[in-house]
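Notes follow the structure.
A single protein chain has been omitted; all remaining protein chains appear in their positions.
This part shows chain A:
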Amino acid sequence: MALILLCLVLSWLAVLALLFSGGARPSTAPMRQAGPEGNDNADDHRLVSRLRSHRLLMAYLFWKAARRGNRPPCLADVQWQGALDDPHMFTVAVENPDLQPPRFRYTRIGSALEQRLGRGLAGLPTGAHPGNDYVGSLEGAYRRCARTLTPSYEYANYNFGDGAPITFERLILPLAGMNGRITHLIGVVLFSEQEKRPNGSEGS
């Protein structure tokens, strides 16, 4: 177990070393040009430093490697290696982006998220089950992604005083069409719950 953990940590360090090694080291990732504000690396570092889960970090690195210059990847760019098959990942198509608020439709939702919700969502518009939204509102994240062409990250820790705290992380990655407009959002949603049930057992 410790060996696996060590390997995991070393692989993260290797990934981070590649990420921050600058242009001196050859990379298989597409070359990234500086952003319009010239602070691309700073934004990159800030986001990576805030991600708490390796799942989110890996999703971000896949997305980053698939970008086309400053433009987010398109859906076809990320449909490889089962990258979208993660049980904690969902994909929505952006419908009528000019509407306020814009509309989204689930095209894929991971098994862990569906299990939490207790029903399938693929093909349904977001918000189809108000009051039962574990994926979260996408409007604000979409606006940020569309404006900056970069991911949107959220973190929350909830302590209600009636059990162990619940930690939540969500990373939203934009995908763009050939015209540069955002066509899809990929989300990775993680909950960590070790809530004590009344009988003392743990459940999620």
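Following the convention adopted for this analysis, contacts are C-beta pairs under 8 Å (C-beta built on N, C-alpha and C of every residue); 3 or more make two chains touch, one makes a residue touch a chain; residues count from 1.
Criterion: contacts and distances are computed from a predicted model.
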item	value
Hidden subunit of the complex - UniProt protein name among "histidine kinase", "Photoactive yellow protein", "Mannitol-specific phosphotransferase enzyme IIA component" or "Branched-chain amino acid ABC transporter permease"	"Photoactive yellow protein"
Positions on chain A contacted by the hidden chain, ascending	46, 50, 130-137, 140, 144, 147-148, 152-162, 165, 168, 170, 189
